[in-house]
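Here the structure is laid out as structure tokens; the discussion comes afterwards.
With one protein chain withheld, the remaining protein chains of the complex are depicted in position.
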Amino acid sequence: MKAFDFYAAKDANDAVALLAQHAADPKVRVKVIAGGTDLLADWKFSPHGPDVVVDISRAEELKTITLTEQGLVIGALVTHTQIMRSPLIQQMFPALVHAAHTIGAVQTRNRGTLGGNLVTAVPSMDSGPTLMALEAIVTIAGWGGRRQVPLSEFFVGPRKTILKPDELLAEIIIPKANLGKPTHFYKFGLRKGQALALVNAAASFWVDWGKNTFVAARISLGAVAPKVIRATQAEAFLEGRTITPEAMAEAGRVAVNDARPISDFRASAEYRKNLVAVLTKRCLEGAWALAQTKRVEGSNGNRNA
Amino acid sequence: MVTVTLKVNGKTRSATVPPETTLLRMLRDQFDLTGAKLGCDVGDCGACTVIVDGQPVNSCLMLAGQADGRDVLTIEGLADAEHLHPLQKLFEHFGSLQCGFCGPGVIMSAKALLDENSNPSTQEIRDALGGNLCRCTGYAKMIEAVKGAGCMMRGEEIPEVKSA
Amino acid sequence: MAEERSKVVEKPDILERPDILRPTTPAPLVTFPIDLIVPEGRQQTPAVGQRASRADARLHGLGQTKYIDDMYLPNMLFAKIKRAGVASARIKNIDTKEAEAMPGVIAVITGRDIPCNSFGPSLKDQPVLADERVFHAGDGVAAVAAETEQIAAEALEKIKVEYEMLPPVLDPLESLKLETPGVHAPSANIYGHKIIKKGDVEKAFKESDHVFEGTFRTQMVEHVPLEPYACIAHWDANGRVIIYSTLGRITLGRADVARTVGVPMSRIRIVATVVGGNFGGKNEIRAEPIMALLSKKTGRPVKCVYTRPEEFYASTTRHPLVMDYKTGVTKQGKILGRKIRLVLDGGAYCSWSETTLGKACILSAGPYNIDNLEAEAFVVYTNKTMTGAMRGFGAPQVCFAYESHMDDIARALGIDPIDIRLMNAFEEGSISPTGQKLHSVVVKESILRAAKRFGWNGLESGNGKGVKA
Partner (left out) sequence: MKRRGRGMATMWYPIGFTVAANPSAAVVKVNEDGTATLLTGTVETGQGSLTILAQIVAQELGIATDDVHVVSADTDATPMDTGAIASRTTYVTGNAARLAAEKAKLTLFDVAAPLLGVKPTQLEAKDHKIVVKGFPQRNMHIGDAANHARMVSGQPPIGSASFNPETVALDPETGQGKPFGTYVYATQMAEVDVDDETGETEVLRIVASHDCGTAINPMLVEGQVEGGVSMGVGFALEEEILFDANGRQINPNLTNYIMPTSLDMPEVEVDIVDNYDETGPFGAKGVGEPTLVPTAAAIANAIFDAVGVRITSLPATSEKVFKALQAKREQQPKQLGTGPASLPSAPGNGASAQ
């Protein structure tokens, strides 16, 4: 691994200060490290690593999961293991628990953070689709203060986000309006353990139990475009439509038009398109099953419950 | 250089290393604890698994500086002068290891599992070992041994070894 | 501690760093159980048939087994090898000056420094370090010994190699054609050929009720031992070199080192210690001569551990095969004749291809009595990673072909896969394709026992319909 300078930030503010201090010099490549499960693997065999590394793994205030006026706020340093074990998330969003569980292995889930997974911005990231389908918002901390943007605008392209060199991803927020929204995540990889997604997908929708129709259906796809995307055509197709297996299957076929997969050594574009159709359908089926159980439990299977 | 002070197997240790040194390198090269192995150096194989603050991690994907002030348990810290850890005892008894290179990592992953759940299902064991690649054993006899160690820790009979 | 953490830490000059390979502090006291009870299986007589635990099992479990990367010799250097990264090229020039000038770099060698720069278990076609030609992307072109692994790795970046690119041969079937340029020109690409003939195949096909054909292919795979290749060489003042190496064949290894380095065998000691997985990939030397020469040049012990990527592209792999099968059968399913052509992709060097070719060809008919047989096998060079010994030596490949082919025949004839195999299987005293009288044959027993254990009751699911899971 290439030599670099190391600074361990005491907390988020300290980290932002360190970033401001070093990012000032454009020649200096500054990197923020949290769990390090992606970054260190990248740097190990690469001749061009960073010059300065700022470790934020000690910023305790970024490790909390809380309900606020704005919604469910997940700190950027919350690990995938924490997500899997959070009673709050288990009860509201089993899909997030499932998505976290599909990431790497126990060792990586113990170190890897939700923020890190998003900031790395690999199109096949497993945290992206579920959060996108839940219209998550992210809070970005910088020397100038904090700003919030929808997650859908956070990603720019493969391994590219809107983060400026002196900025930090602080928290991920699932808006109040979507709390408890029935959601399902599905990942398809080349094996069961430690798999990278060939395609992953998430779907969420409310149910108008009176008309038995889809309300506010949201579908998100990973690994089929330069960044995690929303399948807007499929969403439009479902809006207000009666909930039937046929509709879900058709939505899958429509979603294929939203995807722009490439062919690589893992799979061909055509195969990925097929997976988009199948996974979208299965996500809708999963979310539908969840909606029905939630209704039976009398918990919120629909917005007004 | 960064100076790192941490607890290793219950004892406070300190070392000054280049910033890019991983926890794995520090354990092996500075503290001569060579139980954790370097198999891939990028977190795929799990041969470097150690337990940090109670959780199994790939020590090749953690900077020494990030381990400052933490509590690290390595395979060398499992047994005492009188007793093997139940896992070590049953991995030996069941022939769970062959070339042995993945062993320390596998046993640390299994220990972390049993500390939380001494009665795991086969699927839970497979999930706990999912980050530890083994090319010799097909994992079968490891899973048996983890089950058996759970029984020992619960003070129950160890199930009969299934034989051909 | 906290204040220090946010304080600026200057990047130190590389030489100010301690050699991180060297324990600078004593190991923490670790207590280990000594002489615990011996497991029952190891104490019982008669010894044969006991489920005796392994002698090395306890140290494995304690993390106390010392693999080569766990060994440290005082004053030891760390070596890295520069890989070509191009599959086929002529080396015009190698400039190592800049690397040699680096602080912390003690020695650099290239192919020209190898006294006898070729080895191999049958054909001596593999250079220790490529000197004039690069035959595959994993070829080493230079080696560096430095104070630390990191300095050695940085030094590799400083070595400049000029190549004259040559078109690589990548497809074994292309390579088979005579007009294809030779990988090891002037010699042709076919470097091994085996044939087995028995009875009259064409006549048998004429007498058959049905003749089936199929073409099958298998891929290149890696052994993936969890322990990457590792080696330590220590050349002492008596001109004797001790080599600790992850090697499954120390006798052959010593002969290869003696030949390539040019020292008598009496001056070479090879210790294989404990090897962290082999599967065929550790059955011949790799960097042992390089480490020996670096140690000779520096007068210090030299250690080399392959990275995982090196373990993939700088070690042997499993031969990919293209397999054509043609089989004549009666309508009851008795095999009358079989014709087979195998093409093995040998990669850049012969390595264990001779053995693989032989076993693949001999085994290719399957464990069946076939009076009329013709099996022909070729192995060809390509500019890909060299193939060599790997668990099964060609058998997994041909078994995939003959057993897939067998099922196709059974299904087409409407016979249960078990019955067609029982009908044709070897028995005690059967004559093998090479005319060998077989003994202790239990093909049918293994089929029937597996069927009983598995609960095989014909193919009620059969005909590719499957059953809803």
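We just call them A, B and C in the order they show up, numbering each chain from 1.
Just so it is clear, contacts are C-beta pairs under 8 Å (C-beta built on N, C-alpha and C of every residue); 3 or more make two chains touch, one makes a residue touch a chain.
The structure displayed is predicted, hence computed values, not measured ones.
A.B. asks: For the chain that's not shown, point to the residue among C:Glu157, C:Glu174 or C:Glu213 touching it.
C.D. replies: Residue touching the absent chain, from the options given: C:Glu213.
A.B. asks: Of C:Gly104, C:Pro172 or C:Pro367, which sits in contact with the chain we cannot see?
C.D. replies: That would be C:Pro367, which touches the missing chain.
A.B. asks: On chain B, what residues meet the omitted chain?
C.D. replies: Touching the missing chain: residues 40, 42, 44-45, 94-95, 98-100, 125-127, 129-143, 161, 163-164.
A.B. asks: List every residue of chain A that touches the chain not included in the displayed model.
C.D. replies: Touching the missing chain: residues 41, 105, 188, 190-194, 196, 265-268, 271, 274-275, 278.
We take it that only the chains that are shown with their structure count from here on.
A.B. asks: How many angstrom lie between the CA centroids of chain B and chain C, rounded to a whole number?
C.D. replies: Chain B and chain C have C-alpha centres separated by 29 Å.
A.B. asks: Let me have the rounded angstrom distance from the C-alpha centre of chain A over to the C-alpha centre of chain C, please.
C.D. replies: Averaging C-alpha atoms per chain gives centres 41 Å apart.
A.B. asks: Mind pulling the chain A residues that touch 2 or more other chains?
C.D. replies: 1, 3-6, 8, 45
A.B. asks: On chain B, where are the residues touching two or more other chains?
C.D. replies: In chain B, 2, 18-20, 41-42, 44, 68 touch at least two other chains.
A.B. asks: State the interface residues of chain A toward chain C in the complex, per the touch definition above.
C.D. replies: My answer: residues 1, 3-10, 14, 17-18, 45, 47.
A.B. asks: Please name which positions on chain C make contact with chain B in the complex.
C.D. replies: 1, 4-5, 9, 11-12, 17-18, 20-34, 36, 39, 51, 53-54, 56-67, 69-70, 150, 223-228, 274-279, 305, 307-308
A.B. asks: Which stretch or stretches of chain B touch chain C in the complex?
C.D. replies: The touching residues are 1-3, 5, 8-9, 11, 13-21, 25, 28-42, 44-45, 47, 68-69, 74-84, 87-89, 91-93, 95, 97-104, 107, 133-136, 161, 163.
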